[in-house]
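So, subunit A:
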Amino acid sequence: MMDLLVSRDYYVATFLLLGIGTYVMIASRNLVKKVIGMNIFQTGIFLFFIAAAYVEGGNPPVLTMDAPHVSPLPHVLILTAIVVGVALTAVALGMVVRIYAEYGTLDEETLQEVRGSE
Partner candidate 1 sequence: MTDITSLRPLAAVLVSAVAVVPILASYRRPNLREGWTVLAAVCKLGLVASMVPAALRGDVYVTKLGPFVPYIDLTLRADALGLLFALVASTLWLVTSFYSIGYMRGLDEHSQTRYFAAFAGSVSSAVGVAFASNLVVLYLFYELLTVATYPLVAHDETDEARAAGRKYLAYTFGGGVAVLGGTLLVVHLAGTTAFTAGGIAGLANSDPTLARVAFALLVTGFGVKAALMPLHSWLPDAMVAPTPVSGLLHAVAVVKSGVFGVARVLLDVFGIDLVAELGVGGVLAAVAAFTLLTASVIALRQDNLKRRLAFSTVSQLSYIVLGIAVGGAAALGTGDAAKWALIGGLLHIPAHAFMKLTLFFCAGASTSRLTPTTSRTWPASASACPSRWARSQSPQPAWRASRWSPGS
Partner candidate 2 sequence: MAVSDLAALVVALPIFGSLVAFLAALVRSKSGWPVAVAATAAQLAVTVTLAVRAFGEGTITYVVGGFEAPYGIELVVDGLTGTMLVLIAAVSLGVLAYARRAGPRSNPFYAVFMLLVAGLTGMSVTADLFNMYVFLEITGLSAYALVASGDRGRSAVAALKYLLVGTVGASLFLLGVGYAYIDTGTLNMADLAVKLAANGYTATLTQTAFALIVVGLFIKVAVFPLHTWQPDAYAGAPDTVSGLISALVSTVAAYALLRVVFTVFGTAFLDANPFAHALLVGGAIISILLGSLLAVSQSEVKRMLAYSSVSQFGLIVAAISIGNVTALTGAAVHLVGHAIMKGGLFLTAGLVATETGARSVDEYEGLVKRSPVGAGVFGVLAVAMVGVPPTIGFAGKWYIAVGAAEAGSWTLLAVIVGSTLLTLAYFARLVERMFFREPTADLEPAVERADGALPDGGDLGGSDPGSASLGMYAAVVAAAVLAVALGFAVFGYGDVLQSTIEALLS
C-alpha cells in the first residue's frame, strides 16, 4: 500500500483531486463553489495526463537536449484542455452573475425556494 502511494504518488493525487472536485460540486450549496469544484475536477485530469507523460530521468523534449525525453504530446493536449477549462469557467461565472442579479442569492436551496414561488 505504502509502495503504491510512493511510486504512484501523482496518480493518487489525481484521484484525490477528482474526488474532492466531485464532492465540492455535489455537496456545496454555493454556486461559485460548485464552479470551483468543477475546476478542481478538471485539474485532476490535467495532472493525470502530465504524470503519464513523465519519463524517469527524462529531459524536456527539445532537440538539443539528450534523450530520453518526456513525451511532449500530452503537454500540448493539456494546454488545449486548460484553454477550454478557462473558457468554461468564464461562461459559468457569467451565468452565476446573471443568477445573482435575477434572484439575489447564490445559495442553491434559497434559489429553489425563490424559484418555487415564481
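As a selection rule, all candidates are chains of the complex that A comes from, given by their letters.
Here, a residue touches a chain if its C-beta (ideal position, glycine included) is under 8 Å from a C-beta of that chain, and two chains touch if they have at least 3 such contacts; residues count from 1.
Just so you know, these numbers come straight off a predicted model, no measurement behind them.
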In-complex contact of subunit A, chosen from 1 or 2: 2
Complex interface listing, subunit A residues touching candidate 2: 22, 25, 31, 34-35, 38, 41-42, 45, 48-49, 52, 73-74, 77, 80-81, 84, 87-88, 91-92, 94-96, 98-99, 102-103, 111, 115, 118
